[in-house]
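Each remark here refers to the structure printed beneath this line.
Every protein chain of the complex appears in place save one, which is left out.
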Amino acid sequence: MTILFAVFLLTMLVITAIAIVRTPDLFAAVMLLGIFSLLMAANFFVLDAADVALTEAAVGAGISTVLFLGALALTAARERSSLAPPRLALVVVLITAATVVYATFDKPALGDPNAPVHQHVAPWYLEQTPVLIGIPNVVTAVLGSFRGYDTLGEVFVVFAAAIGVLFVLSGDRPLSAVFRPKDAPSTGGLKHHLIPRIVGKLLIPFILLFGFYVQFHGEYGPGGGFQAGAIIAAAVILYAVLEGEDRALVALPEPVLKGLVAGGALLYTAVGLVCMLLGGNFLEYSVLSADAVFGQQLGIILIEAGVGVAVTGVLLCIFHAFAARDNPA
Amino acid sequence: MQILGLYNYWVFVALLMIGFYAVIAKDNLIKKLIGLSIFQAAVFLLYISMDKVEGGTAPIIQPGAVDQIYSNPLPQVLILTAIVVGISTTALGLAIVVRIKEAYDTIEESEAAAMDREA
Partner (left out) sequence: MSLALDIGSWLLFGIGSLVLFIGALGVLRMPTLYTRMHAASLTDSLGAIAVLGGIMLQAGWSLAALKLLAILLFLLLTSPASSYALANAALLAGHQDSRSPPENGA
């Protein structure tokens, strides 16, 4: 029965992707992309990847749709219909498809326990996590501790994205004017639409609470810094949409946002450096406390907090940079 | 059961080609970015399909459960990183598209290239 459901979900994915590429209305394409991300998250959950499903739902279906809509409001709303069918592109795509399909016949069947990917490192992680780190969620343990250096690089990538967006969008004005200036007239938000405002304002505290729950619960269930950062950013973006973007800048002012972006990356690096100062290697959390296992748990909590703070700041900076841009008339 | 065992990978190929086609054949810059997102999602599907073990469950070790098969946690860690990196590059791409619109007043690639050739 699960196989039937999985096959159905995968077929819906392909149908949605074809619809996205074929529609000339860009708003419809972005909404369908949100549905595509949600179907992908359901697929990930059927394939036993709970953390990845949560991240895809929060980041892909939530934040990505907001960013695309923000960019669409500043550019065109419809795609100019193409003049000639691109034959060369179709031929290239079909040849590549045939090659990759030929390659898939060598792959082991889905769920085969003797596949090479399950043999070498993964059983070691599954056995050693309760012994060395002592937390139930193996994915968080690998992300935070065993492969913590890669996660540090990922935080820097997110940080670089925020800096890149701020620089690109400040091409014709000074960097300090990328955000909406304080004396600009208030946008008002959805002041005249009573129902979304009331429902939204009821929900924002619970969304924030859920974001913090996901942040601190990442060691015991699906969760962690990235998902929590996306959910908290979504709550603030909802407030900005309902009350006007200037009110959201009063709630979380611009220096605070930039401080969050830099502070998250700094917290992560500082934990690594403190481990070095205490005598261990970079990001070796065992030296953080007398009991090595508790030191690992403490290190993971601190770096997840750093990741969550950085992701929240980055997503909000990017949102404000798009939203403060004047619409071309 | 060979077909059902490989269905995930064929769906991966279909999504990969749909995204690839949107990137190379469409003229609109935002459609190209959407196609790139679909392409990335297809790669995520490939990796997560590889981590499933028959009869397994999500790799969260329940205390007191013995003889429980867990699915592979390693591709999930890789894809968690990849999703966040993907949204970062999408955001940067969208910022560049906004600037192109302001500079050329169009987001169709052929029109912008024609303006460049005239200038």
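Residue numbering begins at 1 within each chain, and the chains themselves are lettered A and B in the order written.
Note that in this section a contact is a pair of C-beta atoms (placed from the backbone, for glycine too) under 8 Å apart; a residue touches a chain by one contact, two chains touch by 3 or more.
Note that the structure is predicted; figures quoted are calculated from it, not measured.
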item	value
Neighbouring displayed chains - absent chain, whole complex	A
Selected residue (touches chain absent from view) among A:4, A:131, A:202 or A:290	A:202
Positions on chain A contacted by the hidden chain, ascending	193, 195-196, 199-200, 202-203, 206
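In this text, only the chains that are shown with their structure count from here on.
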item	value
Distance between chain centroids, defined by C-alpha means - chain A, chain B (Å)	13
Of all residues in chain B, those that touch chain A in their complex	1-2, 4-22, 24-28, 30-31, 33-35, 37-38, 41, 44-45, 48-63, 69-77, 79-81, 83-85, 87-92, 94-99, 101-102, 106-108
For the chain A and chain B complex, residues of the former touching the latter	3, 6-7, 10-11, 13-14, 17-18, 20-21, 26, 29-30, 33, 36-37, 40, 43-44, 47-52, 55-56, 59-60, 63-64, 67-68, 70-72, 74-76, 79-80, 82, 86, 89-90, 92-94, 96-97, 100-101, 104-105, 107, 109-113, 115, 117-118, 121-122, 125-126, 129-130, 136-139, 142-143, 147, 150-151, 154, 157-158, 160-161, 164-165, 168-169, 171-172, 220-222, 224, 226, 311, 314, 318, 321-322, 325, 328
